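I'd like to ask you about the structure that follows.
Only a single protein chain was left out; the remaining protein chains are all shown in position.
Think of it as A, B, C and D in the order they're written, each chain with its own count starting at 1.
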Amino acid sequence: MIVRDTPHSFRLFFILRGSVLPLIYGKILFITLLGVVVAVAQHFYPDVFPDFTLAPVALFGVALSLFLGFRNNASYERWWEGRKQWGQLVVASRSLSRQLLSYIDGSEKAGIEAQEYTIKLSIAFSHALRHQLRQTDPWSDIQPYVTEQDTLFLRQANSLPDAILRLIALKIRQCREQGLLSDILQASLQEQITVMAQVQAACERIQTTPLPFAYMLLVQRTAYLYCFILPFGIVATQGLVTPLFSAIIAYTFFGLDALSEELAAPFGLSANHLPLHAISRTIEINLLDILGEKPLPEPIEAQDHRLA
Amino acid sequence: MIVRDTPHSFRLFFILRGSVLPLIYGKILFITLLGVVVAVAQHFYPDVFPDFTLAPVALFGVALSLFLGFRNNASYERWWEGRKQWGQLVVASRSLSRQLLSYIDGSEKAGIEAQEYTIKLSIAFSHALRHQLRQTDPWSDIQPYVTEQDTLFLRQANSLPDAILRLIALKIRQCREQGLLSDILQASLQEQITVMAQVQAACERIQTTPLPFAYMLLVQRTAYLYCFILPFGIVATQGLVTPLFSAIIAYTFFGLDALSEELAAPFGLSANHLPLHAISRTIEINLLDILGEKPLPEPIEAQDHRLA
Amino acid sequence: MIVRDTPHSFRLFFILRGSVLPLIYGKILFITLLGVVVAVAQHFYPDVFPDFTLAPVALFGVALSLFLGFRNNASYERWWEGRKQWGQLVVASRSLSRQLLSYIDGSEKAGIEAQEYTIKLSIAFSHALRHQLRQTDPWSDIQPYVTEQDTLFLRQANSLPDAILRLIALKIRQCREQGLLSDILQASLQEQITVMAQVQAACERIQTTPLPFAYMLLVQRTAYLYCFILPFGIVATQGLVTPLFSAIIAYTFFGLDALSEELAAPFGLSANHLPLHAISRTIEINLLDILGEKPLPEPIEAQDHRLA
Amino acid sequence: MIVRDTPHSFRLFFILRGSVLPLIYGKILFITLLGVVVAVAQHFYPDVFPDFTLAPVALFGVALSLFLGFRNNASYERWWEGRKQWGQLVVASRSLSRQLLSYIDGSEKAGIEAQEYTIKLSIAFSHALRHQLRQTDPWSDIQPYVTEQDTLFLRQANSLPDAILRLIALKIRQCREQGLLSDILQASLQEQITVMAQVQAACERIQTTPLPFAYMLLVQRTAYLYCFILPFGIVATQGLVTPLFSAIIAYTFFGLDALSEELAAPFGLSANHLPLHAISRTIEINLLDILGEKPLPEPIEAQDHRLA
Partner (left out) sequence: MIVRDTPHSFRLFFILRGSVLPLIYGKILFITLLGVVVAVAQHFYPDVFPDFTLAPVALFGVALSLFLGFRNNASYERWWEGRKQWGQLVVASRSLSRQLLSYIDGSEKAGIEAQEYTIKLSIAFSHALRHQLRQTDPWSDIQPYVTEQDTLFLRQANSLPDAILRLIALKIRQCREQGLLSDILQASLQEQITVMAQVQAACERIQTTPLPFAYMLLVQRTAYLYCFILPFGIVATQGLVTPLFSAIIAYTFFGLDALSEELAAPFGLSANHLPLHAISRTIEINLLDILGEKPLPEPIEAQDHRLA
């Protein structure tokens, strides 16, 4: 995620980091060159494009704007839902920890240990979910919070985050069996675990189910056709300014298209993706603070305006 | 569902799998031919179409874009809600299993058997729901997870998935009666079963209640009329390029229409439908993993970029 | 509700059932005739309409499209929310029944009778709600499921569905008082009853609170003015084709207007209203199946593509 | 709220009650007169407006339509959320009453009295909330349902509806202390009270937080500028019909603006506001019916198509 204040006036045009320009400059260049060719051709042989006018292009452009607008909307909602789910995870982690301290009988050593280990497992969960979504190796982040024996169990699990939730549930069950927790408070704790499971499933849903492929094809084909036809449509009236206009409009449409594609899969490491690392570090700091650990890890800082 | 990266540049135009082109090429061809006839007629007898101009067509086109956009929105939301419901089923299956292991007293054999059988019934539920939505035969997928006696009961049931939920509820009730579960934890388990019932009813709602028929009629009639009138409207200014323009615009509007129709009923087996088979297999793998079964079944892989 | 596959190509234009054409053909005819008069007048006295051009009409048309689009959106959401509420009722009825069998002690006759009667009252609720929304007589559908004594009580009630819910709550209370049900399971059952009460209140809300009257006035007046001005605006350029264009655009706008009005009050008996009869019959079949009754009533079938 | 069937054809244009015309006829008149002046000036001195064409006005009009459309959407959602909240209050009042009768031990006089008084306090709550939102005097409606002693307490309260909820909570607490209610059922009752508190806070939110002032300024200024420029923009092509066009378009835009403003604060007494009086009377009738009181108060009827 890019974190910076809005740049003002002309400096706005010289920012590349976080911009989608690097992804689409090839296409823009191509359309601009096409515009140059068409403009030059029309300049010397004005009779080549007698039949073309802008009107049907305009009509087509309204439809394209609506379709791009819809796709952008759907992509943004996926991005924002991803962020909401991780916000939900922050709440559930904090609430689970708060309730563990408040519900489990802490007068005996077994109770204190159970509280502590379950909170540590919650930290491990947020790391495990992040690494699963980004397909990176989770173990260095998880190791410090899981016993060796449980690590063996987790390494064999099919879904690591889900297995951690099962460990948490097991720990809580043991507390009830040892008389450190009543069944009603166990059910209350389970609600937080279910929220964590919901966050996991929602993130998996966003990641494994892209926008319908045919929809993307339709929008992109339309955008290409539009930008390809555009120079021919405007050359009769715009003459030598045709390449400039073509470039600007290609920038607008291809830019929105590229950005929508980036936002639709929000858990990666690109400039406009969600800062999962920073969020899971926040959870880590919050929960270690609850346990009273000192010193706390540092929050993740934006590097070069960019938060991972 | 089509699973593949976005193809780049010109290869984009040569993809048929997942595209809606095969569904609408007849209509596009028809409009193109009409464009040819009109363009040729106008070329030789320019006085035939003196009265027509593009303006009212444009006006009509904005309205049509808005209506198609609305319908597309409604269809996409049905598709995405379908996916959300199946995501909800993933959560509920995992959470029910986790809670069964955490709540039911597993120190006696009866408890362990109850845990195991109830989890297996949850697997059967997801298969049963998928087969009901796709109107295929469920028994080969369900058989391995249900006792013979219960199979007899299920075969007589009016709604198979609902009957499986009743079996689960019955099993849980027996646990309470045998003292393996307190009433408060039974109520907590029932909440997950209610979520599963909600998923079933929501999928049935999406499947049995299409978008209002009159709405579809209105949009499709408008789209047909528009594409039919278009060549006459643009021939005076576009001349011999008329067929090309007509084809592109027919592709855009008919394509969006066809795609909307496909997304509005998302549980089938077409290229843009939801991969219910893959999701229910995921549930199967997750739950068998919880039970410690080895080896686990293989996840469903996309064949030729297509996930069923 | 109309239940049929999408008709293809030209047959699309000859469907009347489910179409809104019968509601608006008078208006379309009027606008067409106006178009004829204007076109003929312009043909013989071309100087009559020198001042008019299409441009301000187009401008007006974009605004009208947006307003109609918004109204259509709001109406569709009311229709879809109505359907969701009835889907919710299906879930709540099934879940209440499942929980009754799972919670109430069925080892004594009193328990079994209570389960059975409460489930029958749930069937009566869905019939009562449907009849209230459609303002038809409920008693023939309700009689079979309510004792004579309770019928007397219900006949005096101010709101029949609400009174049935109170009977259900009373029955459940008696079970607790007789020791057949713990207080915690009673509270769990009450949640389903509250869902049923929510469905009732939501349906009442949709039925008694139409879209703001002033909004409807504004949209309809604008649509009328637009279609009335249209022939004058296009006659200068379109000449004798003016009536055809006027008719098509009048069809589009008046059609969307009429359909929006129909969808906004979705509980009636028109072709595009919700099939409440079929849904409440589904609930009846599901619940009688749970009770093991044989033979089950037949589901409501679509007659002539129409489901009531 | 206006309650009437849609008027047909030309009668549509002669309805004032519920229309926004009375609020905006001044502005429309002004724009019309401006149109007359501009048209006459152009008729006699055609060279005065040589430079103006419609094109930039059209462009401006699309933007204005979108902004007005957005604002209308936001206002309508406030109005509809207000209605939903009051529907929620209907559910919560009925459910609280149903649960009071079902949960509290009614075999002793104390229990029956507690049930009755708590239900009466719920009636008082809906009256109190309505009067707070409309800033009218609540006491005549509340008096019959509150004891004299509690009236003294309520008169000193900072927020009357909130104080009534506290009285209800107190009454329920006494029942538990007297052994008429278990703690689990008390918690279940508290959920309904929390819903009532949510309704109150949501209504307060809608009432105290208008749409951002700057947004309203921007939209209204744009609408004014647009309608002011319009006659100059169309006079070259429309000539003497300019005033008519200006009037119609001013009606459309100012009308939507005025309606949006009315819907955005939906709890007042204007024609398009919500019928809070009728809804709180419905609650009163429902709850008195539950208590078996005879005769029940009359429902509020629409007077001259208007429901308060």
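Here is the rule we go by: contacts are C-beta pairs under 8 Å (C-beta built on N, C-alpha and C of every residue); 3 or more make two chains touch, one makes a residue touch a chain.
Just so we're clear, the structure is a prediction, and the values are computed from it rather than from any experiment.
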*For the full complex, which residue in D:47, D:137 or D:183 touches the chain that was left out?*
D:183
*Check each of D:29, D:225 or D:269 against the chain that is not shown and name the one that touches it.*
D:225
*Positions on chain D where the hidden chain makes contact*: 27, 50-53, 55-56, 58-60, 62-64, 66-67, 70, 74, 157-159, 162, 165-166, 169-170, 172-173, 183-184, 186-187, 190, 193-194, 197-198, 200-202, 204-205, 209-210, 212-218, 220-222, 224-225, 229, 261
*Hidden partner interface residues of chain A, rising order*: 1-4, 6, 9, 12-13, 15, 18-20, 54, 57-58, 61-62, 65-66, 69, 72-73, 76, 79, 83-84, 87-88, 90-91, 94-95, 98-99, 101-103, 182, 184-185, 187-188, 234, 237-241, 245, 248-249, 251-253, 255-256, 259, 262-263, 271-272, 274, 285-286, 289-290, 296
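Here is the rule we go by: only the chains that are shown with their structure count from here on.
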*Compute the shortest path length in steps from chain B to chain C over the network of touching chains.*
1
*State the superposition rotation angle between the two copies chain B and chain D, fitting on C-alpha atoms only and giving a multiple of 5 degrees from 0 to 180.*
145
_Taking the mean of the CA coordinates per chain, how far is chain C from chain D in Å?_
24
_Need the CA-centroid distance for the pair chain A / chain D, whole Å please._
38
*asked:* If I count partner chains per residue in chain B, which residues reach a count of at least 2?
replied: 58, 62, 66, 184, 187
*Just say which it is for the chain contacts: an open line, a closed ring, a star, complete, or other.*
line
